[in-house]
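So the structure is just underneath, and the comments pick up after that.
Here the complex is missing a single protein chain, while all its other protein chains stay put.
A and B label the chains in the order they appear, each numbered from 1.
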Amino acid sequence: MLAQCFHELTIPTRGRGLYEITQEVGQWLARQPFQDGLLTLHLRHTSASLLIQENADPDVRRDLEAFFERLVPDGDSLFVHTLEGEDDMPAHVRTALTAVNLSLPVRGGRMALGTWQGIYLWEHRRHGHGRHISLHFLGE
Amino acid sequence: MLAQCFHELTIPTRGRGLYEITQEVGQWLARQPFQDGLLTLHLRHTSASLLIQENADPDVRRDLEAFFERLVPDGDSLFVHTLEGEDDMPAHVRTALTAVNLSLPVRGGRMALGTWQGIYLWEHRRHGHGRHISLHFLGE
Partner (left out) sequence: MLAQCFHELTIPTRGRGLYEITQEVGQWLARQPFQDGLLTLHLRHTSASLLIQENADPDVRRDLEAFFERLVPDGDSLFVHTLEGEDDMPAHVRTALTAVNLSLPVRGGRMALGTWQGIYLWEHRRHGHGRHISLHFLGE
């Protein structure tokens, strides 16, 4: 019999960068009364993203950050929306270029992640924030 | 007892730009016989996107548009597929760089959007189109 659970995860960040949340998500999942189903994550912000990426070499995260800093430079004179700081509009653009939702099948209590996949919260602002992620698990 | 509803929303656009559809989606949701579940949106086109973005300062939308126009310029000589106009291939690239699917938990009849999040249809073509969005709500 299918049923559903809801949760909100709050992740504190210390400024721009990728924060792995695979374990936090997996721990919540492990406490739910069912094992097989569909997990959905939704990040409730417009200047951070949810990303599935390589969880082995930290240089991958460093290079992702370097690429996005070059592609969407802080303080770009193209931007009119600058009241909230020179990293604010780049943060919105980075969010548009990535995603705020993820959907993952779950079997036997485990998310269908590949061997090298981790789930990351990507903070795009220079200062730290408390970021809220809505979790939904529908399963049996 | 979980059950599901389907709908198709048609959004007329007046050319390139971001059109907020949060209200249209919320109104359909409010008419469904259940309050808690998972909402999925799928845009049935390859030259427009679904985006969750800031719903406060309109300059954010202006700047997003400006950034994408610079990143993927119309009439770029790189492109071979030009028969449907110089904005057509850029529209496909913008769609690839963003998303056509969204998944949102719903509780008490409300989507799990953050305070500053709105749902937008992003028209990437210069001319207006009628854009079709498939909605699916699974809940109880």
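Methods note: a residue touches a chain if its C-beta (ideal position, glycine included) is under 8 Å from a C-beta of that chain, and two chains touch if they have at least 3 such contacts.
Just so it is clear, the model here is predicted, and its values are computed rather than measured.
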| item | value |
| --- | --- |
| Sole residue of A:Thr13, A:Thr46 or A:Thr98 that reaches the chain not shown, by the stated touch rule | A:Thr98 |
| Contact set of chain A toward the excluded chain (per top definition) | 2, 36-38, 51-54, 57, 59-60, 62-64, 66-67, 70-71, 97-99, 101-105, 107, 112-117, 138-140 |
| Interface residues of chain B (partner: the chain not displayed) | 2-4, 6, 38, 40, 42-46, 71-72, 76, 78-81, 83, 89, 92-93, 95-97, 99-101, 103, 132, 134-136, 138 |
